[in-house]
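In this view, the complex is presented without one of its protein chains, the others remaining in place.
Entry: chain A
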Amino acid sequence: MVRGFGGAAAFPDEVWELVFSFLAADADRNAVALVCRGWHRIERRSRRRVFVGNCYAVAPAAAVRRFPEVRAAAIKGKPHFADFNLVPTDWGGGAEAWVEAMAGGWPHLEELRLKRMVVSDDCLELIARSFKNFGVLSLVSCDGFSTAGLAAIAANCRNLRELDLHENEVEDNCLNWISHFPESFTSLVSLNIACLEGDMNTSVLECLISRCPNLKTLRLNHAMPLEKLVSLLQRAPQLVDLGTSKFSADHHPELLSKVESTFAGFKHLKSLSGIWEAGPAYLPAIYSVCESLTSLNLYYATIQSPELLKLVSECKNLQRLWVMDLIEDNGLIAVASSCKLLQELRVFPSDPYGVAPPISLTEHGLVAISAGCLMLHSVLYFCRQMTNAALLTIANNRPNLTCFRLCIIDPHTPDYISQEPLDAGFSAIVESCKDLRRLSLSGLLTDRVFKSIGASANRLEMLSVAFAGDSDVGLHYILSGCKNLRKLEIRDCPFGDKALLDNTSKLETMRSLWMSSCSVTLGACRQLAQKMPRLNVEVIDERRGRPLESWPDDFPIEKLYIYRTVAGPRSDTPPCVWTV
């Protein structure tokens, strides 16, 4: 007899499994698993997807044991600031332990996504051999492998659908790795090799493309000359997502018309990237696809403003635009009036280390976008000047922002009109944008802004802070507020011991905390580590060779990485890392 909610035994396991299969979010499945032992058992045996945000938070064997039927796994390694060379290269994040555990416990694994991990060729070979039905390999910001490892994947993964290599450091020692895909291999749907350095054998690639009718995504590296690119693309008019190679060549009317006709042949193209070194000669060939594009990435295109403006103005259905600051305010004003469906904008600095700002990209461009693009929810913006008034306007225009990352290039830059700190502006952002999940601060900021963030940013999950604040109070506001905070990364701020020690339990509710060039002492780390056994408190110091034990309590910490874990201190720390 069914007694309401209580008995798991009221229905056979399969029924519960079916019910649980409608729960996509891990948080929901985790909640289900806590209801009763029966549901815990059923849920764990039916979980198909696992996401491990920090590879050291749990032992691989434990994860594999708990969820024996996983088909898709995603694992992240190094802290985000590794992207900016703040994390020593030997810090860790090796994938071996995970790949070995998965090879043993998840023979039916189909999808593996690794981010910021060190992946060796041995790992790739193990992956290639261990999973019979392997379909998706995605490596993002990884290093440690070579094209020889990729050859193993190509040769052995008979059902590979997706090979996504995004911004990895790959050693090129096997130039013809693509030829290791057997002739019988036809299952490719997505191939992203944009990060590879070497030349590709175009005819081999052409053969591969021709025999994979389901290919939807193709992102090439820069090396392929435009001529060869065109003949390759003619084999794949069904592409939905294209990343071109070098988009410049000596002007040749015949080549130009070939490029034009190739692009005109793309009836389904939605996403365009690559376009390395695009010259004004060949750029107009793209216009025929502009109207259907929903995503345009001009990160690698050194196009100047007039051509850029013309190009983006054609893209009426754009939802995502990544572009260099060469677009300037004028270009963004044009985007604001042409691209009414824009949801995500990223503007990168073309000359991040330049002294004089020759580029006319200011706060005005962003304000225009915020006014014209009603669906805008995600912003990454590099610029050199900002005002509180502009931020207030943006906040009022776009309360639907979920991601706001502003990088004013020179640290401590105030509101350039009032010379005030930018506290008021950023406070307006967090107070107005109730769904803000990610925020990056920059410019001159005092503790006041942290008070606002702590109080208002209730949905905030990730916060990046640099060169900001006056004292420990700033950090205290964050740690005592921001109830959904998961990741906090801080550099060059006067934050120290007191805020950390007053908020120790907060750290266990977060995935990780990174602090570098702040004012934390070793003594505080020791106290923290002692109080919180389920945190790994890693002190990173590349300057000295002596062991941590001999340092005094008042020793200033260079870099600190704290993360919650059920696996205890890790065993693979390099010489520059100590777990306190």
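To be clear about the criterion, a contact is a pair of C-beta atoms (placed from the backbone, for glycine too) under 8 Å apart; a residue touches a chain by one contact, two chains touch by 3 or more; residues count from 1.
Note that in this section contacts and distances are computed from a predicted model.
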Could you check which of "Auxin-responsive protein", "Cleavage and polyadenylation specificity factor subunit 3-I", "Serine/threonine-protein phosphatase 2A 55 kDa regulatory subunit B" or "Mitotic spindle assembly checkpoint protein MAD2B" matches the UniProt name for the chain that's left out? "Auxin-responsive protein"
If the hidden chain were put back, which of A:Ser179, A:Ser210, A:Thr302 or A:Asn458 would touch it? A:Thr302
May I ask which residue of A:Thr89, A:Asn159 or A:Ser203 touches the chain that does not appear here? A:Thr89
Candidate in contact with the missing chain, chosen from A:Glu96, A:Glu171 or A:Glu227: A:Glu171
With the full complex in mind, choose from A:Leu391, A:Ala466, A:Cys482 or A:Val537 the residue touching the hidden chain. A:Ala466
Selected from A:Asp410, A:Asp502 or A:Asp572 as touching the chain missing from the view: A:Asp410
Even though one chain is hidden, which residues of chain A still touch it in the full complex? 81, 83-86, 88-89, 141, 167, 169, 171, 195, 197-199, 222-223, 246, 276-277, 299-300, 302, 324, 348-356, 358, 382, 407, 409-411, 464, 466, 491-492, 517, 543-544, 551-552, 554-556, 558
